[in-house]
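Before anything else, here's the structure in question.
A single protein chain has been omitted; all remaining protein chains appear in their positions.
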Amino acid sequence: MRVTRFWSWFWIALGVLYFFLPLYATFQFSLKAQRDTLSFLAYQNVLNDPKFAETFLFSLQMAVWTILVGVVLVVPTVYWVHLRLPAVRPYMELVTLMPFVIPAVVLVFGLIRTYAPLFTWTWMGRAVLVAGYVVLSLPYMYRSVDAGLRAMDVRSLTEAAQSLGASWPTILWRIILPNLRTALLSGAFLTLAIVIGEFTLASLLAQPAFGPYLALMGQNRAYEPAALAIMSFALTWAAMGLIQWLGRGRPGGSQLSGTH
Amino acid sequence: MAFLELNNIRKEFGRFVAVEAFNLQVERGEFVSFLGPSGCGKTTTLRMIAGFELPTTGQITIDGQEMTYTRPNARNIGMVFQSYALFPNMTVAGNIGFGLKVAGKAAAEIKERVAEMLQLIGLADLGERYPYQLSGGQQQRVALARALAIRPQLLLLDEPLSALDAKIRMNLRNEIRSIQRQLGITTIYVTHDQEEALSLSDRIVVMSAGRMEQVGSPFEIYNFPQTRFVASFVGTLNIVPATVVNGARGEVQIDGQQITLAAGIDGVPNGAQVTVALRPEALSLSESGANRLVGHVENIAFLGSIVRIYIRLDETLLSLDEFNNPHLTLPAIGAATTIYFPLEAGLILP
Partner (left out) sequence: MLLYIVLLWCFVTTKDLMAQLTAVGPSQQPMAAARFWRWLGVIPFFLFAIAFIFWPSANLFLGAFRTSDGAFTVEHLVELGQPFILEAYWLSIRISFVTALGGGIFGFLLAYAAILGGLPRFVRTALMTFSGVASNFAGVPLAFAFIATLGRVGLITVLLRDLFGFQLYQYGFNLYGFWGLSITYMYFQFPLMVLIIAPALDGLRREWREAAENLGANSWQYWRYVALPILLPTLLGAMILLFGNAFGAYATAYGLTGGSLNLVPLLIGQQVRGDVLHNPGLGYALALGMVVVMTITLIGYTWLQRRSSRWLRQAN
């Protein structure tokens, strides 16, 4: 038992090292913008760069749209499938697994080939970006909503509400959504974490988003990218922390992602 | 020296005492049940015999060999778990043969023993099935065969039937007992179901809150409970507060009505409060026995082979069982009625 425990600690220690060393290195590097002294100069530079706020807000906007479209698309459909069309479920699952089969870079290639003629309108490019993000976030949205609905016995709840005289909008809005709150928030934060720094789609669709801005900084500056990496890490951490906090005591919180 | 001896076993989990002062001698071939509510320490005791838990103090000897701290895989004890615990990746035959395989037995010998075991549990044709293809009852039979295949010196069963349906439970219960008799294997059986314990065991250990309440044959446990706990846990006794009128003559009052008990009460002054236990099946509505109590019928519950009638005296509610038969005439609810019972039907509980 003592031997087992030694090895357990050993692997955990190795994991901690792997996890924190790059972060520490990045943080230390980000403080070196001023010669011979540690300072937050790199962070100041970043925050003072108007491009930073611009691109960040743009990505935030895209994230909000993605979440809204995702929720509107996924919740009623999954609810309906649970309630009336259980036979469709495998197909739903197949669709939501597509982002694992079609990598982001291939997806965006296809989107460009199909919709490029419409990109003369700016908003169209953005709409396609949001659509692409919705596709990327489908697995997480679907899984958290599906798990949430499974946990609450949709059929009985719906039938109970119907027998009490509730209409469909009332049922969705007053009964299903409130019960899905945790699942939806988890899905939303995960989507946020994915979309904010997303590079592949934004860059290849030539959108002024945060991810391409990061890459650009990486090519032109030395210390600012490190500061940006620390900041995006903090952001990911905050989103994940919120998910953990929301899902505490609940099994099946999905944190699996795949947009690298 | 008895075959299995548990001497002064005590088990603590942190500051919680799970088992204390546990002493038991089990003879070779005996079937002993540990009976009690969940959390009473019966499973912990069983797990100490199996070696999954180590006693804080005390000693376990099996067949004269001290085994208190022996590793579980060196004890040669068969165990059947409540949740079957069949290995899901192996066939039925693979499961049953597992113990022999890890002991390094020859393939031919394993095959023969597995076939023999399958025969014993009546699943001769299902050797190549996987556990997920079996019903709960079949899975538990396989678990039993797996435990027996290694020819253990002791068989431990941890609530083996509690995950099963009532009907299968009954069949498997009888089967376990018949297999145990056939093999003559010493068996410890943990259960919270008094009916199982009473019907299966040579002896029963009733446990509560980590302590042994009473050890005895099913007959003794049922008819002569020594503590209030045993009386209330085993059977459906009426437990009634009474006032002593004349201790030496066994005269007490229940709700102001006087009855006489066969056994006198020693060392209790007249006027003191005692607790009297009355078995529902010892009470009757027809005239029999020397004691009588008058009350009103409050409710009647039809339980199949018996009819349970609830009768209210003043404060006290008594239940009374009549055997069901087509000619039974039941009193109306609310009707005044008289209960009769013999002197021996009442027990004084400490």
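Letters A and B mark the chains as written, and numbering starts fresh at 1 in each.
Convention: a residue touches a chain if its C-beta (ideal position, glycine included) is under 8 Å from a C-beta of that chain, and two chains touch if they have at least 3 such contacts.
Everything quoted here is computed from the prediction, not taken from an experiment.
**Q** Among the chains present in the display, which ones are touched by the chain that isn't there?
**A** The omitted chain makes contact with A, B across the full complex.
**Q** Please identify which residue in A:63, A:108, A:161 or A:184 touches the non-displayed chain.
**A** Of the listed residues, the one touching the omitted chain is A:108.
**Q** Check each of B:50, B:268, B:313 or B:343 against the chain that is not shown and name the one that touches it.
**A** B:50
**Q** Can you list, in ascending order, the subunit A residues touching the missing chain?
**A** Counting only subunit A, the missing chain is touched by 1, 4-5, 7-12, 14-15, 18-19, 21-26, 28-30, 73-74, 76-77, 80-81, 84-85, 88, 91-92, 95, 97-98, 100-115, 128, 131-132, 134-135, 190, 193-194, 197-200, 203-204, 211, 214-215, 218-219, 225-226, 228-229, 232-233, 236-237, 239-241, 243-244, 255-260.
**Q** State which residues belonging to subunit B touch the missing partner chain.
**A** Given the touch definition above, subunit B has residues 50-52, 71-79, 81, 83, 85-90, 98-99, 101-103, 130-132, 134, 139, 143, 146-147, 150 touching the missing chain.
Rule of thumb we're sticking to: only the chains that are shown with their structure count from here on.
**Q** Where the CA atoms of subunit A average out and where those of subunit B average out, how many Å apart are those spots?
**A** About 56 Å, centre to centre.
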